[in-house]
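Note that one protein chain is taken out, while the other chains of the complex remain in position.
As written, the chains take the letters A, B and C, and residue 1 is the first residue of each chain.
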Amino acid sequence: MEYVIEMLKIRKEFPGIVANDDITLRVQKGEIHALLGENGAGKSTLMNVLFGLYQPEQGEIKVRGAQVKITDPNTANAHGIGMVHQHFMLVDTFTVTENIILGSEPKKGGTVDIKKAEKQVAELSEQYGLNVDPSAKIRDISVGMQQRVEILKTLYRGADILIFDEPTAVLTPQEIKELIEIMNNLVKEGKSIILITHKLKEIMEVCDRCTVIRKGRGIGTVDVSETTPDQLAALMVGRDVSFSTEKTAAQPNEVYLSIKDLHVKDGRGVDMVKGLNLDVRSGEIVGIAGVDGNGQSELIEAVTGLRKSESGTIHLHEKVISNLTPRKVTQSGVSHIPQDRHKFGLVLDFPIGENMVLQTYYDEPFSKKGVMNFKNIYEKASDLIQEYDVRTPDAYTKARALSGGNQQKAIIGREVDRSPDLIIAAQPTRGLDVGAIEFIHKKLIEERDKGRAILLLSFELDEIMNVSDRIAVMFDGSIIREVAPEDTNEQELGLLMAGNTGQKAGGV
Amino acid sequence: MEFIEVFSRILGSAVIFATPLIFTALGGVFSERSGVINIGLEGLMIMGAFVGIVFNLTFHTVFGAATPWISMLAAVIVSALFSLVHAAASITFRADQVVSGVAINFLALGIGLFLTKQWYDKGQTDFIKQPFYSSDVPVFNNIPIVGEMLFSGWYWTSYLAIAMAFAAWFVLYKTPFGLRLRSVGEHPMAADTNGIHVYRMRYIGVMISGALGGLGGSVYAMTVALNFSHGTILGQGFISLAAVIFGKWHPLGALGAAIFFGFAQSLSIVSSDIAFLEDVPSVFMLIAPYVLTILALAGFIGRAEAPKSLGEAYIKGNR
Amino acid sequence: GSSDSEESTGGDSGESSGNEESGGDGGSGDFSVAMVTDVGGVDDKSFNQSAWEGLQSFGEENGLSKGEGIDYAQSESDADYATNLNRLVRQDYNLIFGIGYLLQPAIKEVAGQYPDTSFALVDSVQEGDNIASIVFKEHQGSFLAGVAAAKKTQSNQIGFIGGVDGNLINKFEAGFVAGVKSVNADIDVEIEYAENFNDPEKGRALASNMYSKGVDVIYHASGGTGNGVFAEAKDLKNASPDEDVWVIGVDRDQYEEGQIGDANVTLTSMVKRVDIAVQDVSEQAMNGEFPGGEVIEYGLEDDAISIAETNEEAMTEEITSSVNEWKEKIINGDVEVPSTREELESFVDAL
Partner (left out) sequence: MFSNRMINILIPVLSVILGLVAGAVIMLVFGYNPLDGFAALWKGAFGDSYFFGETIRQVTPYILSGLAVAFALRSGLLNIGVEGQVFVGWLASVWIGISFELPMVVHLPLAITAAAFAGAAWGFIPGLLKAKLGVHEVIVTIMMNYIALYVSNAVIRSLLTDGADRTESIAATASLKSEWLAEMTFYSRIHYGFIIAIAMAVVMWFILNRTTKGFELRAVGFNQHASNYAGMNVGRNIITAMVISGAFAGLAGAMEGLGTFGSMSIKSGFTNIGFDGIAVALLGANTAVGVVLAAFLFGILKIGALNMPTEAGVPTELVEIIIALIIFFVASSYMIRWVLLRFKKEGK
């Protein structure tokens, strides 16, 4: 068998930790090869070594059989290796084209030949069925399109070995579908792909083989056709994992959150939420399904006080909470697990312990008459860290040093512990491994069973289907249909999310 | 028409005031666009003024009328090299960029005055013998109105400054180099994964600011101050920094901001001739330029977006 | 040659005084004298430098040298004056000069603390038995500068640019305007202050505005700000060599600063010989005649204030003779030169 990539006995250390320890990865020409492992297992590190961002301490790399030394991304490009990074490597203020050509610009008389570049980009995107607008600014386009720009970047540089690091974590189901199609196209063109994902379903659907790493060590490579998701999960975690979240039927009670005819504009003044109505009762989880950009973010920001609502009302119990400050909303009994945990959820330069009291620091026992009581704060934090299994050396460690999964667990611990009436969870499991997801889902259901109202926003249909007791489909700024998870299926939801309410898809 | 005469007078002195600021602010734009805060502009100007004056004094008999131009070049080179200190500290050694810039200001003044004392045995130099002189642009100065306003009695350095602003715009927004420089200031890791040498680009950005800051300082010294002392550059670097931000980190914006300052300054001087302002206490005229700037910012310039990773050291492999 | 003593500034003056006296014996006993500069520094080409030159001449006559009987301390900020005065007291200097009106509060304080040391304050007045106040009749010199300007102007428009608006510079202003008006009451004197002794840019802009309105002579009493006045005048001269633009320098002969090619824009300078005063008071003190508690005024009659005539081409026979005429009148007491704005007002009214 012909290998395009052979990474042999790779070892990579960071101060105080061995991120990759004796890992071997062989990728065949024309295959989609999955790389699977828990958060922090060392997948991104391994790929960064292949892409020339890190230098391995030991081991060798062969590209198409020839031993090579990849010292920087330029060398990787020269060997035909391209990478789509876990966190997008795009300059927000540049256009799509500028981002793609950056570093290898077509020139005309010393200037960037932007016309020619745009044409090339348009052609490339046509060729691979990637729909992008070459002259749009990155900050104005959807995450899905940003991802396609990342792919174009590699193709533009003539890569035929592509690394995708968790490309689907930020995509909507539609976008994931499109991405899978794109990957299949690429393979058809003779390219090879390494795919990192936490979603076993995707591995089963598109990958040929799968290499599993656990805590920095290679566990082995399996043929996907000869394995099951359960086996993969067990390999990855080193124990059995249950997938479908076990839960009893909901016991909805009185209405806690009631939204009536809500209108919200986004930062640029465009109407995003248009006359939305929604009730959430105590003891139930309402999942909002929808394609990103249909007003979900604005809805949540309006409810939590981060954004002004133009008209309509939001009631929590009998109390109007529309256009209150975030502090007042919080005090009224709302918790919020924000979509973007780095931007909103945490002060990364604060110790994790102080992040645990980010909304409650001014209250006893964390402070008294304006003076902080750090003893009480850190006691509380340590309890939460224990209870929510946040893996950190101690409560004094900066939040920045924690992995994404553990940061998320810390936020959830903080939000749930306030015993709110309403929990708003926006994409609470984004980018997390199955173990962490399992934990978080369990927590949400526990809270529901304690009689809390939970509003869940997620772009993962699986999550919506498994966790929600009621699904509200959001399209173009309003809820166009509410369905029970047991009465629907993915196709129907997909159609609804596309705004298609007319026909009832497939008799379930 | 009298109005035109008054206006061209105001414009003339506004441009003289603005010229060194334009150069220096353009330098600031390059540095900050590459992601390195440059509070050291003041120090870079001091270095430029010092080198320009010393060179001029030393070589005026050799180079004759070309002396100021060659002195200017010397200032550009030395200041660019001097800015390497800021570059090394803030890029390679990951120093806090504000700290490093402040140190540049101290260092430049210290070196300038120390060497003046060593070389001339006094606290300030003599007057240079070959300063820049203003002149008329032949042919163009005969154009009615415009000729008087724009082509009479200006310094060549002022035209150079304005040309430089457009050149900077061209370089930053039309060339591969500019695209790369800006990418490094916005998202260095993205640039790195695209094979751009982040450190090299930032060094270049800072050195350009050194070169242009030195240019600004030397032009100031050789048109207005005519010698070097502890008081030659007093705050012009900070005003230039303000122009960078006022101009929203855009070369043409910086140009506009610098000219705005110039106008505000010369208006406050000419205003003593304007009848209805005659009785206004002079303090109001003195503070007018600064108040106007604040009002302009508050009124219609508003929020400016700095380059995203401005002030952050890039550490390879860090997220 | 001692005839060019007016011209000599900076390092030259050391030489010229060297000519006068070389084999001086060290008959000074153990008398020592030092000075504290203001923030301008000892080599400010202005009164600090002049004062130090005076001390050096004194030293040479009496066999003293820097560190051995004479010395100076430089101040970096206003806060340093008292520290420096104190330091010199503790180094047992018999007489300590404070150069510049900025030192007045510090002299007051330190002299009070050390009644056994003698202090001399230049450019301001402070009471105290151990303090000699040395002031100059700058208004007299400025008056003569005004006479020269009035004689020189063709446009009948003259300018005055001051550093910081305050008592000291007002003295220059009053004397200057009085001189101009005495020659020709119809001449306009435009008065501006830069509010800064170190802002050549401002100086230049003010000068530019004045010249462009037809002013052809500007007297600046503004320290480093004056650099800009010279820059503007020279630039105008360069553009149209035949046009008359003049600057009148201050404190010392600023002929050098006015040089542009073969021409020179410095009409004259109001020269203030701090060195003469410093040397004089030092000698008195050494001879046991320290004028403690007194205010000593140096003026035209002592040659401590004078008008430079270096630019012979510009200072025509007619101008110098007129200047000398007025000088006689002032020394005789026929003319009482005003030194404040109020005095100026009554002076002009009386004309």
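Assume a contact is a pair of C-beta atoms (placed from the backbone, for glycine too) under 8 Å apart; a residue touches a chain by one contact, two chains touch by 3 or more.
Worth saying up front: this structure is predicted, and the values here are computed from it rather than measured.
Looking at the complete complex, one finds that the omitted chain is in touch with A, B, C.
Of the listed residues C:Ala51, C:Ala73 or C:Ile305, the one in contact with the hidden chain in the full complex is C:Ala73.
Interface note for the absent chain: among B:Phe132, B:Phe246, B:Phe263 or B:Tyr314, the touching residue is B:Phe246. Residue-wise, the contact with the chain that is not shown comes from B:Lys117, picked out of B:Lys117, B:Lys174 or B:His197. As for the chain not pictured, it touches chain B at residues 85, 88-90, 93-96, 98-100, 102-107, 109-111, 113-114, 117-118, 231, 234-235, 238-239, 241-242, 245-246, 281-283, 286-287, 289-291, 293-294, 297-298, 301-304, 306. Taking the complete complex into account, residues 304, 306, 325-331, 336, 338, 343-350, 354, 358-359, 361-362, 367, 370-372 of chain A touch the chain not shown. Residues 67, 71, 73-80, 82-84, 86-87, 90-91, 101-102, 104-105, 109-110, 113-114, 163-168, 170, 195-198 of chain C touch the missing chain (whole complex, contact as defined above).
In the analysis below, only the chains that are shown with their structure count from here on.
Under the stated contact rule, the graph of chain-to-chain touches is a line, running from one end chain to the other without closing. Of all chains, the one whose CA centroid is most distant from that of chain C is A. Once CA atoms are averaged chain by chain and compared with the all-protein CA average, the nearest chain turns out to be B. Separating the CA-averaged centres of chain B and chain C is a span of 35 Å. Distance between chain A and chain B, defined via averaged C-alpha coordinates, is recorded as 45 Å.
The distance from the centre of chain A to the centre of chain C, each centre being the mean of the chain's C-alpha atoms, comes to 76 Å.
The set of chain C residues that touch two or more partner chains is empty. By the touch rule above, chain B contacts chain A in their complex via residues 170, 174-176, 179-180, 182-183, 186-187, 189-196, 305, 308, 316-317, 319.
The part of chain B that touches chain C in the complex is made up of residues 9, 12-13, 16-17, 121-124, 126-127, 129, 131, 133-136, 153, 220, 223-227, 229-232, 234, 265-266, 269-270, 272-273, 282, 286. Of all the residues in chain A, the ones that touch chain B in their complex are 48, 51, 53-54, 72-74, 77, 83, 85, 87-94, 98-99, 101-105, 107, 110-112, 153.
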